[in-house]
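For this depiction, one protein chain was excluded, whereas all remaining protein chains were kept in their positions.
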Amino acid sequence: MTRITPELIFEKGYDGMKNNFVPKMDVEEVDLNAILPPEFQREDIDLPNIPEFTIVRHFVNLSEKNHSLDRSIYPLGSCTMKYNPRINEVTARLPGFAQIHPLQEENDGAMELIYNLGEQLREICGMDAFTMNPAAGAHGELTGILIFKKYFESKGLKKDKIIVPDSAHGTNPASSVMAGYSIIELKSNEFGEIPLDQLEFAMQGGDVAGLMLTNPNTVGIFDRNITKITEIVHKYGGLCYYDGANLNPIMGVSRPGEMGFDIIHLNLHKTFATPHGGGGPGAGPVGVKEELIPYLPCPQIVKGTQGLACIEQSDTSLGRVRSFWGNFGVLVKAYTYIKALGAEGIKRAANMSVVNANYLRSQLQDIYDIPYNANGRFNMHEFVMDCHLPNGVNAEDVAKSLLDRDLYAPTIYFPLVLHEPMMVEPTETESQRDLDKLITALREIYELAKINPEQLKFAPHKTPVGRLDNTYAARKPVLKK
Amino acid sequence: MDYVPHDDTEVSKMLAAIGVNSIDELYQDIPKNLLIDRLNLDAGLSEPDLLKEITELSQKNTVYSSSFLGAGSYYHYIPSLVDFVISRSQFYSAYTPYQAEASQGFLQAIFEYQSAISRLTELDVTNASMYDGASALAEAATLTTFHTRKNKVILIEGIHPEYIDTVKTYCWGRSIEVEIIPLDQLEHKITPDIAGVCFQSPNFFGEIENAEEIVNLVKNVNSKTLVVQCMTDPTCLGVLTPPGKTGVDVFVAEGQSFGLPTSFGGPSLGIFAVRKKYMRKMPGRLIGLTKEINGEREGFVLTLQAREQHIRREKALSNICSNQSLCMLATLVYLVSMGKTGLKEIANQNFQKTHYLKQKIAQIPGYKVLGEKSTYNEFVVKCPNFAKLASSCKKHGILPPLELTKYFPERENEALICVTEQNTKAQLDEFLTLAKEAAL
Partner (left out) sequence: MDNPTDLKYLATHEWVRIDTDVATVGVTDHAQDQLGEIVFAELPDVGDSFSQGDDMCNIESSKAVGEVHAPVSGEVIEVNETLEDEPEKINSEPYTGGYLLKIKMSNPNEVDSLLDAAAYQATLG
């Protein structure tokens, strides 16, 4: 049989045409060879010239093959796919933000925005200072763990291990290793919570720099022992790192700083409504308590006696983690969002993310196995189902079958503390009607598993392509054409 | 304005379905002493009030009508269709394409980006992008140590100072030794125990280095040592010999010049391309072509994921997951909009217009162009009075060049001047006039 190959943009060009995107050459042109030795010059570029309209059609057609949040619910657990308000796109594109150069001196508005956003996040998180440098959550984690490293180095203490729970996102251990730490993995208990005795045992080793934790945790449960946990870590001289992936349900309700966390990173593209853009750009600000401020990366914007000032370098700082200031355009969007919501709006958003998650759970738990919620406990923003459906239908089958119903699938196969996990996070911006569509679909899929499992196992059927072969892709990688 | 759709009636119905009387009950796991009453933040704003307030804030920044500032962030023309494409909901409100069958649009776009960069650089494998040029260089430097199992990296002077600082930070994290040397010492400093040598060309001062010569110097001592080339403005690739041809192993660049606004330095993207033998050590997402399990249609998926943190956890060589996808899409649209002809013309114009200004300013008494090498769209000029030139530029709505004291305190009155295709002859001549006046 013949393969049906997608038509790539490179096949749509004409050698003899060009577009109108180059300004007039209005200086007298010299022979290029006179200013650049010929051996430094390339021959041809293997890229076509493509008419503008053809390009527009190509990308509009591609976009039609892509599911997105603006089409229907996108309930990816731990990803907080909430509505991205359009006003944020407008403010980020204001000439006074989009057109300014990172090294220009007349930048009072930008400095003020960065500083004020830091102040807002301080208030929300209960921390003492923020850096806006990190470009993403994982970048924030690396920055945070390097702060650990700098802190202990400056104290002359050798601590080379970090504790993470087994349900932690893979970035936690990966970031720790990038800062030279090795990992102690703690097995979480039946509620997904940290077992205090094991934590204390691990800390007693004396070589542990600290703990990385999300709270609420990956299974959507708020750890009731949180202050005991941070006390134990502090008792042995360790630091507590808060992975802000799951901040959404508690913003305006409770502060990580007051739980005893020393460092926090946030994902502005999750909690603060900046678009995910198919995988970035995000922003991963890092907040710290007073004692850790000296170790923050540079540049840092601080309030001095004469207004805002910038610390370009300092002996105690861990250094730079990227060029310039951070993903400024993303910061503008998050700042706009926080200003729009205000104190009440932030709390209401958090509240409704919790109501939505628990409502979804309440309408599914009679048929789906939802562990970690024994004894009438409630979830925060998300919950995890173990998808063992009748006739061997698994989490992947359920996910693909949701795609056929024009809904995006929740996160699957994470956290791997279960065999067939499906992690559902609806966020606050879905109405009951939209949640009911997901509920109806999931219940229908469950019933179908009993009578027609084959249909589910070969799903999806209505997407632009059927179920794709990951093994084939990895065995003979074709990464370009 | 909280973007929450429910009204009170709906909330009551949902609470009843859950089996609670109030939202507070749902928070029963949070210890009482950790609950807060109200954040000390302003009340929310309506959209018109919000737009007014934020517009006013933006106006505290100066927007210039022309610029001679580059140094890692550049004013190139952005075709109108770029922002149109990246503003489409289907792209901008999607997540990382985990569910491939419902994400073919973005996956294909990433595959096309990987292909476009590989065509432009003539290197085998390009990832789906890094955060920026600096962090891309830092990850490239660490990659050289994974591949060679050596623990020392050499950086050649002339790399953007902020990139050098970033590399130092990442290498400190992994206890990798870093040495910074001038290019003319490479021959003496290169030993077989070096994991990688990183250089920038065109370098921070706009000068084009002889990449082939650097590669030969390094490989003659140890053929396994990796050579990493970095760029802050890859539009020069419209004319310059691509890294794939000069023998470079890893190429990284700041991608902002390809279709993204300066935006105070971010967001943009880090371009990362390697020869095939380093494919499995490279950080970041990769998209591959595959086929249906039960059909004949081809499609795209995230692949070689076993390299990544979500599978390999503490054994992963990088923690990166989200990249800068939407910026990557802008870059793809930019590259195909320009096409090979446009890319050549843009690069040529940057050379030509820069050359024009360089020649003319050298003729003004008191100004001296520093350096002998060919330059792309930046060069260094010793000025008689930089402060005067800068302030008169600003008075005329012109963003002045960078004074090198920003990064090299001893280099007073040395201006790093940047000229792109966006600078008209009239703007160049106006700048020359101001330069002449500033010399008096």
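Every chain is named by a letter (A and B) in the order it is written, and numbering of its residues begins at 1.
The rule we apply is simple: a contact is a pair of C-beta atoms (placed from the backbone, for glycine too) under 8 Å apart; a residue touches a chain by one contact, two chains touch by 3 or more.
From a predicted model like this one, the values you see are computed outputs, not experimental measurements.
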Chains in view that touch the one left out, judged over the entire complex: A, B
Contact residue for the chain not shown (choose from B:189, B:280 or B:373): B:280
Selected from B:306, B:362, B:387 or B:426 as touching the chain missing from the view: B:306
Absent-chain contact - pick from A:152, A:325, A:413 or A:446: A:413
Missing-chain contacts mapped onto chain A: 413, 470-471, 473-475
Residue numbers in chain B that touch the chain omitted from display: 280, 303, 305-306, 311-312, 315
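In this text, only the chains that are shown with their structure count from here on.
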Rounded Å distance, chain A centre to chain B centre (Cα mean): 20
